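The complex is shown incomplete by one protein chain, all other protein chains being positioned as in the whole.
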Amino acid sequence: MATDIASVGATHGWRKVGRYSLLTFVAVIVLFPIYAVLLQALKSGPDSLDHPRSLLPVDLTFSTIRAAWHQGDLGRLLANSLFVSVVVTAGVIVTSLLAAYAFAFLNFPFKGPIFVFYLATMLVPGEVTVVFNQRTADSLGWINSYQGLIVPSLASTFGVFLVRQVFLQLPNELREAASLDGVGHLRFLWEVAAPLSRPTLGALGLFTFLGTWNAYLWPSQVIRGDRTHETIQIGLDRLKSSDISRLNLVTGGLVVAALPIFILLVVFQRQLVRGLTAGAVKG
Amino acid sequence: MKRRLRDAPAALLMLGASLVLLGVWTIYPLVRAIQTGHLSCDQTGRKCTEKGWGQYLDVFQSKQFQDALWVSIKLAVMTVPIGLILGIGLAVLADKHLRGIGFFRTVFSSTVATSVAVASLVWFVLLQPEIGVLSDLFSNWIPALKNPGLLRDPNTALPAVALSSIWASLGFTFIVITAGLQSVPKELYESAYVDGAGSFRRFTNVTLPMLSPSILFISVVLSTRALQTYGEVALLTGGGPEPEKSTTTIPYLIYGKNSLISGNIGLKSAAAVLLFLISLVFALVQFRGFEKRVHYGN
Partner (left out) sequence: MRTRSTRIAFLLAAVSLIAACSGGGDITDSGDAATTPSPAPSESLAPGDTAAAVTTTSVAPDALPDCPTDALATATGTTNITFWHSMSASLGEEVVKLTDAYNASQSKVKVKLVQGSYEETADNYYLASQGDRPDLVQLPEYQLQAMVDTASTVPVGRCIEASGYDTSAFLPTALAAYATQGVQWSIPFNISNPVLFYNKKAFAAAGLDPNTPPKSLDEMRAFSQQIVDSGASKYGLALESGFDSGGGWYVEQWFCKAKEFYTDGDNGRTSRATEVLFNAPTGVEVMTYLQQLLQDGLAVNVGDNTQTGFDNLLKLADDKEPAAMTMATSASLGQVLTVLAGGQFPQIGPDDVGVGPMPGPDGQPGALIGGASLWPVDSGDDVRTAATWDFITYLVGAQQQSQWAAATGYIPVRTDALGLDPFKTTLATDPRFGVAYEQLLASPDAPTSAGPVMGPLREVRSVLATAIAAVFDGADVTATLDAAAKQANGLITDYNIRNT
């Protein structure tokens, strides 16, 4: 666990070898589960169960993934997840921008209590509200529907606070100058404030997208068996359960479910790090 | 005062959407749950009778709730320290200007891309006793992998759930700690070096204290996650193995597929409200921690 800093002396050759081997060793352990499942998914049924040969990259085939794709209707599930996540992300960005703007730039009656109300919602975990949200969704006829998946997640208190934090840091003169020029609230928000907070919005967007894509409890309670509206996360469970003849299909499903997110994160690595560390470093 | 009124319509418009959404989907269900928690209802939840507010205390003291609370606490006690140690270890290991370090960093942060469902099913496949890779490869050293299987043995099921959970959050921990490390001013190390501190002393006296905001943040996130664990349990163990229900967390007690209280929304509500209160205790402790940390950071 010893720490060296690059600025203090150069690393010696042997230590370098040692560190590389340690890095490689640890990387192998971290990646092993993904590797094992990926290779099982790339093998035909009998090969995928022939351990440890299943770990050798030979006799690869797409037949398992193809079968999982068809039998699990994964294309449909992926499209559902994508649609729901995109709409929720867009919605959260809009509602967060608007509410954050009101809190940062507007003066209105009961601002304090309303702010506390927002704060309070942050303390209520989703695991608590599901019982009655399911009832609400039912009375609206939203069980087994996109509305049921989307609407309850459209407002994010976390998003409001994140964006408000950025807005508060914008120089006050900016807003004053704008209102002297007769620029309305919405135009100022759209043309000045929002563009200036783009990095934060990017991080918020990425996190909302990931959070929605990965959500499990609420989708499993609001989508009750209707496969046309199911998301990929709850659809995966179906590949696993109750049919012995589909034993290895779940590996194919896992690859299909995880791949888009891996790609997304490689592309948006910077936003991801920024978003994850926002809470820890900035406070 | 004049300005406050002038802005009011705009504010109402801008807050409207999120106010309604939060009211309908967060506050309303909470209020309904609090109110329903003292009722006893038929299976459709439409015919209820008073049971008295003592029902909350009874639920809290019931064996099932206590067991579930313990499972959640045990899960936190397992995932938080181990997750932190691994995350710090990886971050420190990769905090080097070496050729190709970017590749290793990507690898170490890769599990951040796995969802609860994906991570749980990955481990479910690997640990399946009859056909899982890990079970086949390591059963000579760890017989429990095969018979009865980690997820089927009451003593190992919860650690196995924790393992899946730790692995899945490793990427997150690694990224946060790495960012924390990078924000440590280099001069601190230099002066410690000049003072004759060895690398271990530099780690304990400089690195760890400077990482404390990140460590606190991760502890909070991971312990909250442990308290609210549902998907991992639903996919890995189904709350079992019996007879102890060794992995039934509070959310699984409420929403799990063979929940004893699934037919009575009164009890479900009471249990959910208790979960809320326990989360609240967590949150308050967190907020105090954050306050203190700000002073510390300055």
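In order of appearance the chains are A and B, and numbering begins at 1 in each one.
What we mean here is this: a contact is a pair of C-beta atoms (placed from the backbone, for glycine too) under 8 Å apart; a residue touches a chain by one contact, two chains touch by 3 or more.
Quantities reported herein were computed from a predicted structural model and do not represent experimental measurements.
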item: Given B:S18, B:T36, B:Q55 or B:T178, the one touching the chain that is not displayed; value: B:Q55
item: Chain not shown: contacting residue from B:W25, B:F65 or B:F108; value: B:F65
item: Those residues of chain A which, in the complete complex, touch the missing chain; value: 45-46, 48-49, 71, 134-135, 138-139, 141, 143-144, 224-227, 238, 240-248
item: Chain B residues touching the omitted chain (full complex); value: 38, 40-45, 47, 49, 51-52, 54-55, 57-66, 69-70, 73, 76-77, 80, 124, 129-131, 139, 146-149, 151-153, 212-213, 215-216, 219-220, 223, 236-238, 240-243, 245, 253, 257-258, 260-264, 266-267, 270-271, 278, 281-282, 285, 289, 293, 296
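The rule is simple: only the chains that are shown with their structure count from here on.
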item: Separation of mean Cα positions, chain B and chain A [Å, integer]; value: 16
item: In the complex, chain A residues that touch chain B; value: 1-8, 11, 16, 19-20, 22-23, 26-27, 30-31, 33-34, 36-37, 40, 49, 51-52, 54-55, 94-96, 98-99, 101-102, 106-109, 111, 114, 117-118, 120-121, 123-133, 135-136, 151-152, 154-155, 157, 160, 185, 213-214, 216-217, 220-221, 233-234, 236-237, 240, 247, 250-251, 253-254, 257-258, 261-262, 264-266, 269, 272-273, 276-277, 279-281, 283
item: Residues on chain B engaged by chain A in the complex (per definition of touch); value: 3-5, 7-8, 10-15, 17-19, 21-22, 24-30, 32-33, 36, 45, 88-90, 92-98, 101, 104, 106-108, 110-118, 121-126, 131, 133-134, 136-137, 167, 170, 172, 175-176, 179-180, 183, 186, 189-190, 193, 199-200, 202-203, 207, 213-214, 217-218, 221, 224, 228, 230-231, 234-235, 250-251, 254-255, 265, 268-269, 272-273, 275-276, 279-280, 283, 290, 293-294, 297
